[in-house]
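And then chain A:
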Amino acid sequence: MSGEVIQSLILILAALVLFASFVQISRERLLPAIHAFAWQGALVAVVTGLIAATGHVPGLYFSAALTFLLKALLIPWLLHRLVRHLKLARHREPLGHPILTVVLAVALVIFSYWLVLPIVAHSLSSTRNILAISLAVVLLGLLMMVVRSQAVAQVLGFMSMENGLFLAAVSATQGMPLVVELGVAFDVMVAAVLFGVFFLELGEGGELHNVDRLNRLDETRDGDL
Partner candidate 1 sequence: MNTAGIAFSVLQGLAYVLLAPLLLGWVGKVKATLQNRRGAGVLQPARNVYKLLGKETRVAHTASPLFRITPYVVFVATLLAAAIVPLLATNLPSAAVADIIVVAGLLGLARFFLALAGMDVGTAFGGMGASREMMVSSFAEPALLMAVFTLAWSAHSTNLAGIIDHQLSDARLLPSMLFALASLVLVAVAETGRIPVDNPSTHLELTMIHEAMILEYSGRHLALLEWAAQIRLMLYGALIANIFFPWGIATRPSLLALAMGMAAIVGKLLILGAGLALSETVAAKMRFFKTPIFLSLAFLLALIGLLSHVILESGG
Partner candidate 2 sequence: MNAMWTLAGGSLVLALASALSGLAATERRPALLRQLSLPLFTLAGLAALVGGLWVLGTRATGTLQLPLGLPWLPWRLHLDALSGFFLALIGLLSIAVGIYGRGYVREFENGRDSLPALGFFSGLFLFSMLLVVLAGGALVFMVAWELMTLSSYFLVAFQHEQAANRRGAFLYLLMGQMGGVFILLAFGVLASFAGSFSFAAMRSIHLPGVWASIAFVLAFIGFGMKAGLVPVHTWLPEAHPAAPSHISALMSGVMLKVAVYGFLRVIFDLLGPSHWQWGVVVLVIGSISALLGVLLALMQNDLKRLLAYSSTENLGIIFIGLGLSMIFIGTGHAVLGVLALLAALYHTLNHTLFKGLLFMGAGAILHSTHERDLDQMGGLLRRMPWTGWFFLIGSISISGLPPLNGFVSEWLTFQAALQAWHLENGLLRALIPLAAVALALTGALAAACFVKVYGIAFLGRARSRHVRRAHQVPMSMRIGQGLLAALCVAAGLLPASIITLLGGVPWQLLGTGLSPADAQSWLWLTPISKTAASYSAPLVLMALLLLFAATVIFLRRGAVRRVRRSDPWDGGFAPPTPRMQYTAAAFAQPLRRVFAPLLQVEEHVTKSPDGSPRYRLQVTDRTIDLLYTPWVRAMDRITRYIARLQGGHLRAYLGWTLGALVLLLWMVLL
């Protein structure tokens, strides 16, 4: 296949990654969000593979495989089990202000495009756009952690931030030195395990449905002034 085709293909996939983030934000139930997250991981993996193919960076095949295993299979499966185990599958969590959230999300996307516009030097525009998309994915992940009050949803947001990072790392820069991928992988794995631990610990109280109940530690109560 010729370069342009592949470039446009990459762009389309990236756009799909972004779309997956939107889906995760807007889902009320957890399982569909987890599926969307799995799809996002898969897409990132494919993008990585494509870049490996075009840029002839053998290292990237490895990280593509790694990504697919972790982000598309292992972690979604873990979360799935967790949700079932904690009986959160039926739990619905409507957004506080759905319209506002979507508006914010769109604004963030535009913002990240505006952000990368001044970057003119030495790089073809497609790289720039992918950078914009990955930035948007990161910001959307953060936004998701802000707007969703379910613990698992926040974890999803966190993970999709990682997806955005990974996308930026591999696509915008034709693959960074391997340590980073390894680092990210390691990080994600430990993170997943940690989440498991926390959920089992926090499971008793209703904190998982609503993290806002985790507010024992604050300074707003009146001290002696």
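We take it that a contact is a pair of C-beta atoms (placed from the backbone, for glycine too) under 8 Å apart; a residue touches a chain by one contact, two chains touch by 3 or more; residues count from 1.
Here is how the candidates were picked: all candidates are chains of the complex that A comes from, given by their letters.
These figures come from a predicted structure and were not determined experimentally.
Chemist: Just to confirm the interface: in this complex, chain A touches which of 1 or 2?
Modeler: Answer for chain A among the listed options: 2.
Chemist: Spell out the part of chain A that touches candidate 2 in their complex, as residue ranges.
Modeler: So the residues of chain A touching candidate 2 come out as 108, 111, 114-115, 118, 139, 142-143, 145-147, 149, 154, 211-212, 214-220, 222, 225.
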